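A quick write-up on the structure given underneath.
The complex appears here without one of its protein chains, the remainder shown in place.
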Amino acid sequence: MKKFMLIFVLLLLSLTGCWDRAELEEVGFVIGIAFDPNPDNPKTFDTTFHIAVPSAFSGGGPEGDSGEGSPFFNITSTGVTNFNMIRDISKRRSRSLNFEHLKVIVINEELARQAFITGVLDLYTRDHEMRRKTHVLVSKGEAKEVYMDKLPLEDMPAISIEMINENYTKALEMIETRDIGTISEKMTANQSYLISGVNKEHREDMNISGAALMKGEDNKMITWLNEEDIKGYNWVMGEAKNGIVEATVDDKESFIFEILSHATNVNYERQNDQNIFNVLIKTEGTFSESWIPGLEINNLETIKKMEQILSKKIENQATSLIKKMQEEWYCDIFYFGPLIKRKEYQYWKQIKEDWEGEAGIFKEANVQVNVEVKISHYMTQEKTS
Amino acid sequence: MKSPLSYSISPGEMCLTLVSMIVGVGVLTLPRALASEINLADGWISIILAGAIIILFIILYVRLQQHFPGETLLEYIGKGKVWKWIARGISLLFLIYFLCLMAYEVRVLALLIRMYLLDQTPSEVIAALMLLCTTYAVSKGTQGIVHLSLMFLPIVVFVLLGLISFTTIKADFTNLLPVMPEGVLPVLAATKVTLLSFLGIEILFFLMARMKKSEIKVFPLITGIMLVALLYLLVTVVTYANFTVDTTTQITFPTVELAKQLEIPGGFFERLESLMITVWLITIFNTISIVQLIFVQLFQKSFMKENAKANYIPMISIFFIFIVAFIPDSITETFMFGEWISWLGTSLYVFSLGCGYLYFWMRKKKNEKEEYYS
């Protein structure tokens, strides 16, 4: 009898159910968000939601329906808090917003310079609906522009951005994607970090390159790093996964070195009250393209020479960035700090507070860069005619 | 024919039941608790330490249990004249403890579900559903509950190990360095927290009475504790390696967030934390059902006449659990409640173990005296 009672109670309970029901086709999936400053009122900001229109999605829908209309729409709301604006949309469009498929957040450069990111990321890391994997970018120029036009191949610009962002292994000028999770990690650890920049040049083109330098203490953007800087950054961080290096022989003919493997080893030593960092960059790759006439690539000495040119170039890229960071911006984006923590914990505890900054210890650190390049093979052609 | 009365728990089953009892809410919050206690990556050392201490506790108890097979500790103590009242007192405390423990687990479950699965459904409904479920399970008796743990534990361990191995791909184990930069003291401080997450061993006081005398052995139980310790260790290490210690202090349920981090390449499912929560429900169910079973049996034995009908006790008990579960108002209060319960549990364990040994010692003396006189 008890069993029946139980089942009965369970059934009764279930009759009152369905609190969370929201059919898949009744929600608006926000795929991207853009934040811009409001030109009229500097206290508020604009949030643009980039929402998918499933019925226009190619592939879905009954035959004949697909392909009609734009697969997305953008809607902008103004306010001072995020949640308020999300709810504002409920007043204006039929479907309530759902952030479970949020892919990209783009922040206007101007806002990024105002420590805006802490406020934004607060909601988007706190709420369970959000993923830790959402990519964060900073735009040069208006952020919502990024979502305006469909790029070829993908249905939605946000998806295009996400996929371009994941090509970072191919291009040395791109940093590894930053998602909300990693940024919030850096924020809690008070470390300086980079965020990829996105640049919309004209209607049907987009460019993800360069990076915004974010200061650890206040999460404000300080400056843009250009493509050369980022190459150096990737070398120091050991993230130059599959990029290429373009180098020239005697400033005339160019050739291409394609990276196959790359590892960077940073060694920290404390000697005579000096912090010495030994950055050893090791890379191996192929000689992929050559514009040098009459090059005998199977000659050991030629290879040696090439390798020297390359290591010189890589070293330059790395040291110039390190110098820039030490002398101009005082930001430890290479995580040298945590290295000290690992090796010399007691010392780190003393200097933790004034590691970065104008009078910081980071500025004084002695960083040496060594590069070892190895050209392991040169494709099928041995001689360039 | 096997009747449920003749059922006895085999050593292996006892071990697995113990594991599924201990692995409850603990795994979900342990990395955060450790990180915020000492703010260093040394928590994992304390897990090993706490495991060793727990093993010691278990060895002590099993030694004692071997002297009175077929009886629970409280029944054993209750045979003395004055001791009867002490046993009553302890069982009352245990009842309160178990009640609170179930309430706590149910509350955390409701919290988790609201956070990660269903954010509109009232917590009360979620909790009530789970409690009805466990009550049904209790109707299957000791054999049913033990077998349920056996059915579910492989799934849980499999999922946890899967989670751990998938997340190690992106993990940065240098986050665990430096090892013991501030000496041993913080590790000891953390052991306090870790010990609490091993709570659940007190079920041995009650369940080992259902084992045959020849099968009361320490070794399987130690294996169980080592398995738990290993799981805790791996989860903590992987969490730190993925999030760094600083971030871990900020996350309510780090293990679940770890699942969020995970991405099966080309996988059909995204957001594996929902899947993880889903599986986690099962462990919480296990813990609650084991405790509820013991609660009911204990209540019956100490406060009811022998042949009185006890069918309604599970039903009444869930009513009280339900009320207690919703006393804490917020997450923070819930976790404070949890801590309080853990301390109660630990002290009860130590106290009853002490009582057991004292009684045993007194009886031995008495027997010796009698032998001497006769």
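Just so it is clear, A and B label the chains in written order, and each chain counts residues from 1 on its own.
By our rule, a contact is a pair of C-beta atoms (placed from the backbone, for glycine too) under 8 Å apart; a residue touches a chain by one contact, two chains touch by 3 or more.
The definition used in the following text is that contacts and distances are computed from a predicted model.
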{"item": "Identity of the absent chain, which is to be given by its UniProt protein name, from \"RagB/SusD family nutrient uptake outer membrane protein\", \"Spore germination protein\", \"Lactose/L-arabinose transport system permease protein\" or \"ATP-dependent DNA helicase RecQ\"", "value": "\"Spore germination protein\""}
{"item": "Which residue of B:53, B:92, B:282 or B:315 touches the chain not shown here", "value": "B:282"}
{"item": "Chain not shown: contacting residue from B:59, B:117 or B:230", "value": "B:117"}
{"item": "Absent-chain contact - pick from A:103, A:132 or A:313", "value": "A:103"}
{"item": "Absent chain, residues of subunit A that touch it", "value": "3, 14, 17-18, 20-25, 27, 29, 31, 52, 54-57, 59-62, 65-66, 98, 100-101, 103, 129, 131, 159"}
{"item": "Missing-chain contacts mapped onto subunit B", "value": "1-2, 10, 12-13, 16, 113, 117-118, 121, 126, 129-130, 133, 136-137, 139-140, 143-144, 146-152, 154, 267-271, 274-275, 277-278, 281-282, 285"}
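Please note the rule applied: only the chains that are shown with their structure count from here on.
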{"item": "Length of the line joining the C-alpha centres of subunit A and subunit B, rounded to whole Å", "value": "42"}
{"item": "In the complex with subunit A, residue positions of subunit B that touch it", "value": "115-116, 118-122, 125, 128-129, 132, 135-136, 139, 174, 177-178, 181-182, 243-244, 246-247, 249-250, 257, 260-261, 263, 271, 311"}
{"item": "For the subunit A and subunit B complex, residues of the former touching the latter", "value": "2-3, 6, 9-10, 13, 16-17, 19-20, 100, 128, 131-133, 181, 184-185, 188-189, 338, 341-343, 345-346"}
